[in-house]
Each structure stands twice: as C-alpha cells, then as structure tokens.
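Taking it in order: structure first as structure tokens, then the write-up.
Of the protein chains in this complex, all but one are displayed in their positions.
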Amino acid sequence: MPSTSFLTDISINHYLILSAILFSIGMAGVLLRRNIIVLFMSIELMLNAVNISFVTFSHYFDKVDGQVMVFFVMTIAAAEAAVGLALAVSIFKRFKEVNIRFFEHLKG
Amino acid sequence: MSHQMLIAILLLSPLVGFILNGVRFRSSNYLLAGSIATGAVAVSFACAIALFMQLVGLPPEQRRLTVSFFEWISVGSFKVNAGFVVDQISAIMILIITGVGSLIHLFSIGYMHHDKGVTKYFAYLNFFLFNMLILVLGDSLLTMFVGWEGVGLCSYLLIGFWFNDSAKAAAGMKAFITNRIGDAAFIIGMFILFMTFGTLNMHELNGLAPTIMESSWLGAVTLGTLMLFIGATGKSAQIPLYVWLPDAMAGPTPVSALIHAATMVTAGVYMIVRLNPLFVVAPNTMMVIAIVGAATAVLAATIGLTQTDIKKVLAYSTVSQLGYMFLAVGVGAFGAGMFHLMTHAFFKALMFLGSGSVIHAMHEEQDIRKMGGLKKYLPITHFTFVLGWLAIIGMPPFAGFFSKDEILWFAYSSPRGHILLWIAGAIGATLTAFYMTRLMALTFWGSSRVDKSVHPHESPLVMTIPLMVLGLLSVIGGWVGIPHVISEFVGHIPNFWEHWLEPLITKLPEASQVAHSATEEWALMGVSVSLASISALAAFIMYTKKAGAADKVANAFGPVYKLVDNKYYVDEAYFGVIINPLVSASRDLWHYVDVNVIDKATYKITDLVRGGGSFVRSLQNGNMQQYAMYVVLGVVIALSYMLVG
Amino acid sequence: MMLSLLVFLPVFFALVVAIWPQKSTVRHLALGFSIIEFLVSLLMLQKFDSNSAALQMVEKVSWIDRFGISYFMGIDGISLMLVMLTTFLTPIIILGSWKSIDQRVKGFHSALFILQTAMLGSFLAMDAILFYVFWELSLVPMYFIVGIWGGSRRIYATVKFFIYTMAGSVLMLLAIIFMMNLTPEVTGGVMSASLLDFYKLEIPFISGDFFTTQTMLFFAFALAFAIKVPMFPLHTWLPDAHVEAPTPGSVVLAGVMLKMGTYCFLRWVIPLFPEATEHYGWIFIAAGVIGIVYGALVAMVQPDVKKLVAYSSVSHMGYIIVGLFTMNAYGLNGGLYQMLNHGISTGALFLLIGMIYERTHSREISKYGGLASALPIFTIIFVIVTMSSIAVPLTNGFIGEFLILLGSFQYSPAVAAVSVSGVVLGAAYMLWMVKRVFFGPKGQLVLESEKDAHHALHDLSAREIVVMAPLLLMIFWMGLFPNHFMDYSKVSVDYLIKNKMNYSFPTGAEQAHTEEK
Partner (left out) sequence: MNSAITIGLSDILLISPMIALFVFSLIPLTIKVLRGNREQNPAASMIEALIGLALSAALLIVFSGNGGATAFNGQLAFDGLTLWIGLISIIIGGGAIVMMYENPATRGAQFSELLFLTLNSLLGALILISAVNLITVFIGLELMSLSLYLMIAMSHEQKISKEAAIKYFVLGSFASAIFLYGVSFIYGSTGTVSTLDLMKNAELLLKNGNHLFLFGFAFIVLGFCFKVSIAPFHAWTPDVYQGAPTPVTSFMATSIKAASFAAFLRIIASKGLIGSDNLFLILQWFAVITMTVGNVAALIQNNFKRTLAYSSIAHSGYVLVGVIASGVSENSAYGASSVVFYLLTYSLMTMGAFAILSMIEKDENNFVQTDDLAGFAKNRPVLALCMTVFLLSLAGLPPALGFFGKLYLFSAAVNEGLLWLALWGVINSVLGAYYYLRPIVVMYMKDGDCNTSPQSNYATAVVVVISALLIIGLGVASGPLFNMIEKSLG
C-alpha cells in the first residue's frame, strides 16, 4: 500500500519508475507489435526512457555529464531513425508490406 | 664328418629339395621332381645312419650329439636356441623318418607320376620331412614346437593337395584347426613348464624334474604335462581330437603312409617319451594318458570294423594303434611305446603303401566293397600286405607281436597299469585282428567284385620295392626288442631296444613294489594271441566263406551297428554342439554387438546431436519478435540468477 | 638433423609430386622418393646405438617458448623399428598401387607422403604438442585417401574414421594441456610440453578413487590411443574404413596407423601414469582379450574378404594390447614385435586382396572358389602370408604371438588361457577363408573370367611379385632371426620395465651405470 507521500512527494524513484515503465512499454512494443513503423517507434521509446533515466541521475548527482550523454543518445536515436526509416522504405518497396510477419523468409 | 655338419646336412637336405622343387612347382616332370626329392631324403638318411653310427660308437652315457646354430629367441630370461640334439631317442626317430621317408618318396614317384602337381607334391613332402626332423631333433620344446606346427602345416597342404575338391580342402583345414587346438594347449604347457623351471630345453627340463611325485592335479608339472598331452592328442589323433585323421585320408596315399601313419602322428608319443622324467613325476597325467590311450585304442578299433573305405580302415587302425602307444607311455612303458612306434611305422606304412598300390591298380577306387579277389592281380602287393596284416594283428614273430605284447604286458604289470587297461588293450587287439582280416578278405581274397571297366594291374617296381623293404622290416623289425621271457626261452637274445634307450628312460619309482612272474606274462601273451587269432579266423570265415554273414551280424546289432557305422556321430556332435553354434553365435555377435549395439550407440549420439540441431532450428523460426523474446528471456534468466544465486 | 630430415623429406617430396608437370612419370618419381626415404632411414638405423636406452639423435629447438613447447625429436629403441616399418612399407605401397590408383595420381602420392611425415612425426616427437600436431595431421591425408580413392561407401567410412579418431584425441589434447599446466611444479615455474618434463611429474594417484588426476589423465590419453588401435569396443570404425579404403590406404592404415595407437601406449600412457596403469591395466588386458576372441569370431563370419582381414586386425591388435599391459619383458617385447609383424603380414594381406580385387572387382568370399588353380603364384604367396598371420612358427607372427602369450601367462594364466584361443580361432577364420576363396571347385568369378577372354585372370605380374617379395622376405627373416630386430629395442624395453614407476630416458652416465649392474 503506497503511502500518500508517494503521490505527493516526487522523488528520484518516480522518475526512475517512469523511465522503467516507458522502457517496458517500448520493449513490449518491440515484442508484440507487427507494424514495422510501430516497432521503430517502440525503440525510440526505449531510448527516450533511457534519456529520462540519465537526466534523473544527472540531476541526482548534480552533475552535468548525464545530460550531455542525453544529447549523444538523442543524436544517435535520430541517426537510427533515419536509417530505420530508409530500411523501412526499402523493404516496403520489395515486399509491399510493413507487417513484420511477412519478413520470415530467413529461418531454420 | 663332424656331427654338427651331419645334423646340418640332415636338416637342410630336405629343405633344399623343397626349394628346388618348390620354385619349379609348375613342372610335371615327375622323374626329375621325384629324383630330387628322393635324393634329398636319401642324403638325410645317410646322415642319419652316420649319426647313428657315431652314437653307437660312444659310451651309453655320452650318447648325445648336440648342435646349436644360432640363438633364436632371447627375451629376458627366455632364451631359445636353434639347437638340435641327436640322442638315443631322436636317433631312432630320424632313422625311421628318413628311412621310411625315402621309401615312401620312392613309392610316390610311381604313384604320383600321372598327377600334374607332382613337383609341388614332392616339394611338400620334402618340406614335411624338414619339419619332422626339426620336431624330433629340436633340443627344446619350442624348437620342437616349430616342427610340430610345421608338420601340421605340411599335413594341411598335403591333405588338401587336390584342393579342387572342396571336401579334400575341408579335410586339410579340419586337420590344421584340430591340431591347433592341441597346439594351443601345448603352448600353455610350455608356459607352465617355463614358469616352473625357467627353461624349455628338454635336457635341462628332464634334469630339473622333481624327484618327489606330484599327487595334486593342480601341480605345475601335472598341469604342464597334461597340457602337453592335450597337444599330443591333437597331433597324434587321440580322443577327443582324433577326428581329423580319418578325414586326412583325402590326401594322396603315400602321404597317409608317411605323415598319417609312420611319422607325424607319432610325434605326441615321441614328445612324451622325450620328457619322460617329467611325466613320471605326474602320475595323474600318466593315468589320463593311459586311459585316453586305451579308450582311443578300443573306440577307433570299433569304428574300424564298419568302414568300407580301404584308407579309412587303415586310418582308424592308426588311431587305434596310436592309442596303444599312449597306453604304453601312460603306464610308464616308454620303451615299449617307442618300440611300437617303430614297428607301427613299418607295418602301417607298408599297409598304406599297399593300399596305395591297390588304389592305383583300381583306378582310384577306394571302396573295399568293390574289390575282392585282388590277390591274383597284385601278387607282390598282396604278399607284402599279408606281412603287414600279420604284424598288426600281433602274430609272432612279426614285428607287431613284440611291441604290442610288451605294451599289453606293461599295461597289466606296471605299477601304473591296471587289469582294465589290459582288458581294453586285449579287446582292441581282438577287434584289430577282426577288421584287418576283414580288410584283407574283402580286398584280396574271396570273389572279385571289381567293376568290369576296371582292370587291376600290379604296380611298377618303383612302387613295389618299397613295399618289399617295408614288408621285410615288418617281419624282422620286432626282433630288436624281444621280451625277456621269450629271449630266455629261445636262448638269451639280448634286448637291444631296452639297452639302447635305458639311459634316457626314467624308471618308475614304485616299480620295485610289485613282482610279476614269467608265467603271468606267458599266460597273458597266450590269451591275447589266441584272441586275435580267433577273431581273425572269424573275420576270415565271415567275409570269404559265408556271404551275407556280415550283414546278418550287422542287422543283429541294429542300432549299435548304426552308431558305430556312423563313427559314434562324433563329427556330427562336434559340428552340432561346438562349431555350428560357434559360427552362428559369431554371426549374432557381429550383428548384435557390432552393428546393433556399438554402431547403434554411435548413431544414437548422432541422432541426439541432430535432434538438438532440429530443436535449435525450430527455435530459429524467422520471427524477429521471437528473437527479441529470446534476448529478453536471456536477460531475465541471467539477472535472476545473479540476484538469487 | 637426421630425424628432421627423415620426417620432413616426405613433405618436400609431396610438394614436388604435387607440382610435377608430367603425369605419366609421377608414380616413378614417387617410388624413387619413397626409396630415398627408406635409404635415409637405413642410414639412421646404422647410426643408432642399440646398446643404449637413451633418447638418441635428439633435436630440440624451442618452438613456442611461452608454453614451453619445443620442436623436440628423438628416437629410442621403442620407436626405431616402427619408423623403419613406416619407411619400409611406403615404397611397397606405392608400387602396390601402381595400377589401382588411376585418378588424381599426384594428389594421392602427395597425400601419402604427407601421411608418412605425420606418422614418422608421431613416432619421433618427444614434445606433447608436437606429437599432437603430427597425430592429428595424420588424420587428414588418410581421410582423403579413403574418401577420394575409396569404395562406394567411402564417405561414410572416412567420416566415421575421422570423427572417431578425433573424438578420442581431443580429450588427449585436453589432458596434454592440463599436464602442461602442471609442469611448472617440476621445471621451476615454466610451462613445458616436453615429454621429459611430463615424465618427471608426480601426478597424484589415489587408488580406489576413480576421479583422481592421474586416473582421469590416464583415461583421457588411453581413450585416444584405444580408438586408434582400435581396441574393443571402439573398433567399429576400422572394418568400415578398411573395406572402403583403397588398397594402399588399407595397407597404411593396418600397417602403420594402428601402430601409432599401440606405440603411444608404450611411449605416453604407461610411463606417464604408472600407478594408474598398474591399477587399471586389467581393463585394457580384458578389452584386449575380448578383442582377440571377439575379433576372431566376427572375422570368421564375414562375407567380405577385406572385412575379414579388418576384423582379424582387431584380433591381432588385441594381442598387442594384452602384451603391452602385461608390463613384463615378454609381453612388451612381444607386443612391440607384434606391431611390426602385424604391419607386415596384414599389410601384405591387404595388398594381396587389392591385387585380386583389381582382377575380379569383387571381394565377396562366396563368389570366389578355386582360385588356386587359376592363380597359383598368387595362391602360394597368399598362403604364406596367411601362415604368418596365424603365427605358424618360423614366420614373424609366431615370435610376437608366442612372447605375448608368454607375457600374459606371467601376468595371469587365465588371461593366457583365453588369449590362446585366438591361436585356434585365428587359424579357423583364415583357413576357412583360404579354403573358400582358393580351394574347392571353381567359383562364380573364376568361371566368368574363363568365359570372358577380356577379363581373363592373370597370375601376378612381375611388378606385383616385386611388391610382395620384400614382405615375404621380412616374414621369414623376422621369423627366423628375431634377434636381428629385437636387439634394437631390447635395451629400451628392459629399461622401461625396470624403471616403470619412475620412467625417464636415461642420460649417458646413467645408462652406463645400469649396464654395469
């Protein structure tokens, strides 16, 4: 039974839990969704969860480097999105399909 | 010439003959091949005589000529030389071997002249003599064993000489394998003796023989000698390994005369006589030998009664006579055993050669039921055969009488003898007289049953001369060992034989305990001779005068006759109980152990691995979300392990 | 340099043969090379001092010093004769395969030479890793020889051969690595793979406890060698490999490769793990004895002549194993001698079977019969070799078998009693086969060849007689004068037996000392 302070006093744990929840949602998205674009979005979600976590710790330690890292992560996430979308376009051109269940030719 | 040289020539001469004939084995020039081979043996014979003379010239205690050519095997304390020794026993043997051997070689020239493989035949024959000489001259058990196996090999080759006949080839194989069973035991026997005494040199072994009797069955000497004796049963065709000898008649007849009558088969007796000091201290072994010998003598004689193949009759007779020899050495009468060995060599070689002459005359017909009345066609053969017949049934004063009588006497009188052994011997003698007479009657006497297409003719001189010589020997051969009772009766003729062998023969330690009278000896002699005579007469009447009597008797005995006629089903039993089960068991072993167990086990492992592969493959189903799930699972498992563990 | 020359000359030969431009003379070239190699080995034999048990002609160059692995070769009485056997058999094999190998001739001879290097190396290497390199290297050419030039099921056979042997040897590799990690105890902190340092190790052994270091190492090594030998029940690769291998492959396999297993028992297992050998030797004796009987029995019922000989190898190798593990002078000397015998007589048998196969293209015993009249010289030679194989006195086989049996008798009469049955069974299966193949009425194959003028059976050609002649010579030479051969190994073997609990090669001074005693 969470105490009332849990709802009122926003501590570091709240951020971390938020981050964990976001991460889990992202993870669940990757594991469950079929649309390739949604999959990409889920991955972005995971990365952003990480960002929250970094910022939280950065704030907690009162250090700036955590926030610097977030910029790195964001940059890379952007690059990743670019690559991912390029791939999505490319694969759509071949398969005429964005459902990943159709991309199961390689197996065994 | 030095004795070393003589021994070397004695040994090598047949070997040279073998090589000379062996390299030109395709030739069918029987005269050349025969001359080379016979010449080689004759040279050996000359050497043997020379050696014998040298031996005679020495004082009895020093009659021992040895030579060692080189060290053959030397491992640890196991040292065996290629050493040979001529002493009283081996001297007799080499005389018999080369003497009878040269006669048989001579005979073979005539007998084999039409055969395409005649050169090969003579090569084998010479090679046999070489091995036989090694056997008898070898100074250690192992050297003896070399010859022992070598003669087996030659026997194999010669029995299967006409190898295109499957049965003959099989007979050769059977001889070799049966002999090998004995040889295996012989090897073990050698091991036991070597481990006990530290040497295999027979002279040393005899010297080391303990003086105290070994009463236990498990004593080293008893076991060792017993194993050697099993070896001897193989080579000398005794129960239970005698089965090969009758089949061995598949070989050319002179071979049967030389190998399967005169020389090789007596090797077992010779070996026991050689090692008599050892055997003497193992009374249990001696007992076994005597019993086996007596049993073989009787058993083989009974089978001989019903055989219809002239050579088979002689073969069973040989087995039976060998039984006598073993009976003799089993009761401690080593001299008598050797004596019978010699006389048997004469008369049995004679009879085999005679049968060869008959077969030759009959164009390879061996069935005595298809003979009869051959007397008039083959006078010389018949005459000499009669001499052999009289010798084997033990009619005085032919050779066989003296030797057989001595054996029977010792079977009864020796401290290790027994009245039962004598009875067995006497029964054997009676049966022998019967079936030998039957053989004579069916072959030579009575009315002719010869097929019209066959025109029997007397053999050429080259074949009949050996017959005559052997016939002479069958008559006088026994006179060198006339028993005391007779010699006293006719006027102190010395027993050369006994004196000659005396230094090498160990007296039974318990000999002095029982005394036997001369009357006893006379009585037993009378009984056995009269039994033999009666049975010979019966056979004569049955097979010449009263046609159909034999069948009546056979019918009267019904099942017994059938049993005997089928050789007690021993071959069948061996096949049914040992060989066939072994072969099928081997097949099962192969199928079950190799194929079904060992290979299958490896296949199971392969299947397991492949199953694992298929499992991994099924996990790899192409769905990337599933792959992501593996990642998550891996993370979860790892984390939980790290947290909990 | 002698040993290196001996070992690596064949590699050079292999290269030359591989790039030799003229296809028609490759065989001649290879034959010449192999004879040169044999002459080199004779030269080495002549330099060898048979009165010393010391390691001779030692060459030691550091190779991978981080692990103390060195290029360490040496020869003693135990390996000498096996080296000679290898070099002796190779020319015979090449001449024997003159006709039967008609495809990829260059490749075949190169493989054969590489194989020779590997085998010689295994016999001479005194460094564990070097030894392992040669040991495994020998698999590859053999694998190709069986797989490329073999019969119809060659791939199955060759893969089975490879996997079986490799499965055994990887455990040995692990054991070697483990022992290398133990060596700092005796070398003063440096790793070493030298056999001499291995010998110095005192590997802990607790009798009764199966999971002690020495026992585990013992079995890891022994497994590798037992598979190679092959020892019952690890033998099933052998019949398959033999049946499918081309004639020269069978000859090498039977003649030399199997000896690698038995030799290594003598070189590695017995001196390295004396307590374990003493304690668990009975397992090997038992397996050897079972192998003798089992191999003989199964050989008896084989329908294929080559398979029969293959199973006879199982039986013969059983003798050798028994001989070695009796650990007495008779057994060891006999075992060592039997290795040579088996190489020669079984090699000869395989050659002969190859010759007849070239003529009839069949190995089924039931189709033969009556060959003796069609091929007399062949028959004579075959029978002589058969006699050697079943150990008739005055042939080489007898000496080995007799000494082994004597040794086993000293070890335990019961063992001898069972093993001696091999004497009988050996005669049984060989002679039965001889009877069915050569004797009796003419069989299907002979009759067919008589009808067909193009495939008439010709007796042995001059070349084939030349192939067999040295083997026949050896059969009798070794049977008549075993001392000529045993004298080279006796001192080493005696030394091994005397010092079996703490074996190491004697140095010069030590040697003199022991001789004085």
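Order as written gives the chain letters A, B and C; numbering starts at 1 within each chain.
Everything below uses one rule, namely that contacts are C-beta pairs under 8 Å (C-beta built on N, C-alpha and C of every residue); 3 or more make two chains touch, one makes a residue touch a chain.
If you're wondering where the values come from, they're calculated on a predicted model, not measured in any experiment.
In the whole complex the chain that is left out makes contact with A, B, C.
Considering the full assembly, C:159 is the residue among C:159, C:457 or C:497 that touches the omitted chain. For the options C:30, C:148, C:329 or C:365, the residue in contact with the chain missing from this view is C:148. Only one of C:132, C:378 or C:432 touches the absent chain when the whole complex is considered: C:132. Taking the complete complex into account, residues 62-67, 69, 129, 132-134, 136-137, 139-140, 143-144, 147-148, 154-155, 158-159, 162-163, 166-167, 170-171, 173-174, 177-178, 180-181 of chain C touch the chain not shown.
Remark: the residues of chain B touching the chain excluded from display are 609-610, 612-614, 616-617, 619-620, 622, 624, 626-628, 630-631, 633-635, 638-639, 641-643, 645. One chain of the complex is left out; on chain A, the residues touching it are 16, 19, 23, 26-27, 30, 36, 39-40, 43, 46-47, 49-50, 53-54, 56-58, 60-61, 63, 65-66, 69, 72-73, 76, 79-80, 83-84, 86-88, 90-91, 94-95, 100, 103-108.
Going forward, only the chains that are shown with their structure count from here on.
Of all chains, the one whose Cα centroid sits at the greatest distance from that of chain A is B. One inter-chain figure worth recording: chain A and chain C are separated by 66 Å, centre to centre, where each centre is the mean of the chain's CA atoms.
A straight line joining the Cα centres of chain A and chain B is 99 Å long. Multi-chain contact residues, meaning those touching two or more other chains, do not occur anywhere in chain A. Residue positions of chain B touching 2 or more other chains: none. The residues of chain B lying in touch with chain C in their complex are 25-26, 70-78, 142, 145-146, 149-150, 153, 156-157, 160, 163-166, 169-170, 172-173, 176-177, 180-181, 183-185, 187-188, 191-192, 194-195, 582-583, 585-587, 589-590, 593-594, 597-599, 602. Listing the residues of chain A that touch chain B in their complex gives 27, 30-32, 100-101, 103-108.
Residue ranges of chain C in contact with chain B, taken from their complex: 160, 164, 233, 235-236, 239, 294, 297-298, 300-302, 328-330, 333-334, 370, 372-373, 376, 380, 383, 387, 392-394, 398-399, 402-403, 405-406, 409-410, 413, 416-417, 420-421, 423-424, 427-428, 431-432, 434-435, 438-442, 480-483, 486, 490, 494.
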